[in-house]
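Only one protein chain is missing; all other protein chains are in place.
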Amino acid sequence: MLLRGIAGLIATLVLWTAIVFIFQVPSFLLPGPMEVLNRLVFLFENAKLLRHIGVTLTEIVAGFVLGTVIGILAGVVFARLPRVERFATPLILLLQTAPKIAIAPLLLLWLGIGPTPKIVLIAIVTFFPVMSGMVTGLRYGEGSFRDLAAVLKLSPWQSFWHIELPSALPAVLAGMAVATTLAMTAAVIGELMGANEGIGYLLSSGQENSDTSVVIGMVLLLSLIGWAFYEIIELIRRRSLGRFQLS
Amino acid sequence: MEFLVSQSERMIDIAGVHKTFVADHGTVTALEPVSITIKEGEFISIVGPSGCGKSTLLRLISGLDQASGGSIKLDVSGRKRPVGFVFQEPVLLPWKTIIDNVRFPLDTSGVSRAQGDKTALDLIKMVGLAGFEKALPRQLSGGMRQRAAIARALSDDPPILLMDEPFSAVDLLTRDNLNDELLRIWQSTGKTILLVTHSVEEAAYLADRVMVMTARPGKLKCIHNVELPRPRGEETKLDPAYHALVAQLRRDLRTPAGEAH
Amino acid sequence: MEFLVSQSERMIDIAGVHKTFVADHGTVTALEPVSITIKEGEFISIVGPSGCGKSTLLRLISGLDQASGGSIKLDVSGRKRPVGFVFQEPVLLPWKTIIDNVRFPLDTSGVSRAQGDKTALDLIKMVGLAGFEKALPRQLSGGMRQRAAIARALSDDPPILLMDEPFSAVDLLTRDNLNDELLRIWQSTGKTILLVTHSVEEAAYLADRVMVMTARPGKLKCIHNVELPRPRGEETKLDPAYHALVAQLRRDLRTPAGEAH
Amino acid sequence: MSGRFSAAVDYTLALAVLLFAWWFATGPMGLPTYLLPSPLRTWNALVTIALTGELWRHLGFTLQNIVLGLILGCIAGIAIAYVMTRFPKLAVWLDGPLVILQTAPKIALAPLFIVWFGFGVLSKIVLIFSLVFFPVFVGAVAGFRALDPKMKDLSKLLGLSSIQRFRQIELPAAMPEIFVGLKIGAVQALVGAVLAEWMSGKVGLGYLMTFASATYKTPLLFAAVLLTVVLGLLLHVALTILERRLLSWKGAARG
Partner (left out) sequence: ADKVVMQIDGAAAPFYAPLYAGVENGIFEKNGIEVEFIYAAAADILTNIAAGNVDFGFPNGDAVVAAAANGLPVKVVHTTYQRGIGALLAKADSGITGYKDLKGKKIAVTSLASPNYLQLQVGLKLAGLSLDDVSVEVVQTGAIVQSLQAGQVDAIVFSELRKYNLEADGTKITMVLSNDFLPSFGNVVVTNAAKLSENPDLVKRFTTAVTQSYEWVIDGHVNEALDIALDKYAPTWPKDQKGILTTAFEQTFVPTVWQSPLTKEKGLGAADFAGWQKNADILAEYKVIDEAPKAEDFVVDPSTIGQ
């Protein structure tokens, strides 16, 4: 799967080069792959690129895990208690729709400068898709399993662990896949609101400098990280569902 | 019909229970008021035309659904899981193997894995699924799935067992065997069993009492005491009293003319 | 057993068909090589213990699964939908009402809505679901769902009808009625029908030939010609030949000792 | 009906609590206006632009973009998900590039979108579309994949044409998962619309926000934020009602 994904990636690169070459796209609009690669190598040699990647990766992983765990738990609560869900919905939508840039100073005020506000931001955007997936998975899941749990008088934890989580897993994983893409965006925003390291920071310096190669290069790095996340989720999906996916 | 059972002997007390479903296409009276007292250790069979409320009654007793009126009392003080339920369609967790499915009630009630495996393997053997312990439900035939569900319902030894057409998808021979196994288990454990079936032979062969229901609206038509001696076996099936009862049940089901035509 | 059927009469030609499933817990031979030729308009019943490959055989004939070997030929030149299938578990579209489900094969083959409604309503009435046209599948009892599935399989009048334990979840009376309806339809339309059942009475009552299968590994044990006169009805059930056949089928199923125990 | 009514009550109640917390933060807790303006000042800012009629222009523009982007993203998401589940070979090739394209942070690409697609509505719709597409796509893929094999048997047996199969079986069966994607997509559409206007343009709620933010008109900023949230809430409620109607056959568990 990974191999084939890489094949697709190479195809994209070829297409990209072709577009740049055929249409003679100037590099301030869309630099070619080689140009971007050169800039990446340059950054690697001069700008401690790896350290920046490490910083961002740490933030993403921490935020993603936090958001996923809270999302799953909230999903369970919301699916069981629709009133709580309705009650929380406006707040959640507030957090999701309010432009992060607008609330950034507040986040800094409450959480201080450093990785925390970034992690929280990533957790916030991760939370929503995971929670939605969980709620749907539980709400529209097989009714007969609910009967079984009721007859066996399973504790909330037992029915969550043995019945609800497995049956909601496809929807939750779909939510997590969506969350990966949002997490990448949040990582950038988080670093835009005040940072001096990380991929998002390098990206904003590229923007400030109208250096499209750096922008595209950083976008590409983030995409690759996102893709890696996505593949991990796919792996979990295939591992866990392959057994009972009936097709 | 016994109306005088000592308080302690009463296991299930159903008084004026009825159920109406409200659906888009109108309300459906699934069950008109039913009253019956079931003693501890009794074996009750329920027969009746399709759609007469048999499953509904079992669901009400198990507490899965709420009655529209009337009261149901179970005398199962202290038991965490008073009822075992064999659903009309086998409800197996598709992501668990057969042995995991059968052991599931034990796993979730704190029984040790080793103990659970032992019980589960015995039951799997009993229902004729030896060799399929590690199979997933989708790899079994319809009848095999149903048998796995039966094994699961028995695994944690509930005092009350509700079985909704448990043997409808298995062949005659297996069915006979399972009937005898069920009787054996019932006799050795003293469970209270309610079994829904479309086979009047099965109903008569197994039960202490047979409830006959009628359709549209579903209601309890009559209850037959089965006076056949215990333990039952091949001789029972030769007993003229047995055949008389079967014939009587057939007649009961035939009049008033059933709903299908 | 007939081996000489004119080419044009052959409807289904099964030669050395077998099926093996590969699963995590090992390979399962669901079906050892089976050969049989079924004539147009024949009514075949299939009986056999649970897990002997009956459903597998039907799925192979319908083309839903691929055989591991052997060949299956259907003489249904030009028919877009050669087979109707009543699955062992009722497969209804949960978002459609009963009438929409029954009309579904018609809707998707370009029959006008009015014509479709008429056919569907007739069939719904025939299977005893009048009044539930607008109900959703989940609002029906198990037996009612099964009957809806039967109605759907009949609605677009396929030349071959494969029925996997269609009546297992309905009561005796309904079952008898449906048996007679099925015979009526069969006689008037000349369908070729394969019906899997656990009821040897039903198998004998309906069929021209009864296939008896054995379990583990599943294989065709023998085929009985049913020489009972047509049309069949209440008299058939009094015919000693019928009872002899039923008894014979029972014996066939009993030896070799079934798998459950 | 009574369910819907009680839902409205819950939403109102929640908003009231939110309002109280907000009031509390700005009043007794004493957060200054430039960090968080009081509800009253925000309301006044809102009323002011509503009275000048400016509000409706901005709101209308944003709403139009959201709806357009949402519809387009939805159609494309479902269509491509379907094609990819039907032709797994294709998925092998498309999966990698699609995911890469999607995980590319839009906020970083948004400025380039403007350069690529111009200042007009097009670049905005493209941005919204790109944000809506993926959630719907992933949801739809999950939905199509989870199709009950018995349903597959049925459609094979009836020899359904691709269109029949899609319309009658696959789409309705995938609806629950599609709705997960759709709900996230709706929120993303909102985020995208604001982001696009933040990046360029002279109308829209997003523009209003940049303007307010650059001039420290924090009450106006929060008024615009609040409007987006209300818009989000309305979209959410609309989708929930639609979901309830389309998925009533599922007999969703209610607590």
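Brief remarks on what is shown
Note that the chains take the letters A, B, C and D in the order they are written out, and that residue 1 is the start of every chain.
By our rule, a residue touches a chain if its C-beta (ideal position, glycine included) is under 8 Å from a C-beta of that chain, and two chains touch if they have at least 3 such contacts.
What you see is a predicted model, and the numbers here were worked out from it, not measured in a lab.
The absent chain, not drawn in this view, touches the displayed chains A, D throughout the complex. Interface note: of D:84, D:199, D:229 or D:247, the residue touching the hidden chain in the full complex is D:199.
The chain omitted from view is touched by exactly one of D:112, D:136, D:151 or D:205, namely D:112. Contact with the chain that does not appear here is found for just one residue of A:108, A:150 or A:224, A:108. Take subunit D: the residues that touch the chain left off the picture are 32-35, 110-112, 114-115, 118-119, 198-202, 207, 210-218. Although one chain is not displayed, its contacts with subunit A can still be listed: residues 26, 28-29, 42-43, 46-48, 101, 104-105, 108-109, 112-113, 192-196, 201-202, 204-212, 214-215.
Going forward, only the chains that are shown with their structure count from here on.
The distance from the centre of subunit B to the centre of subunit D, with each centre set as the mean of the Cα atoms, comes to 50 Å. In whole angstrom, the spacing between the mean C-alpha positions of subunit B and subunit C is 28. Touching two or more other chains at once are residues 143, 246 of subunit A. Residues of subunit B found to touch two or more other chains are 89, 136. For subunit D in complex with subunit A, the residues that touch the partner chain are 7, 10-11, 13-15, 17-18, 35-36, 92-97, 99-109, 111-112, 115-116, 134-135, 138-139, 141-142, 145-149, 152, 176-177, 179-181, 183-184, 187-188, 190-191, 194-195, 198, 206, 209, 213, 221-222, 225, 228-229, 231-233, 236, 247, 250-255.
Here subunit C touches subunit D in the complex through residues 62-64, 80-81, 83-85, 87, 89, 91, 93-96, 104-105, 107-109, 136, 138, going by the rule given at the top. Put simply, subunit A touches subunit B in their complex at residues 144-145, 147-148, 150-155, 158, 162-163, 166, 240-241, 243-244, 246.
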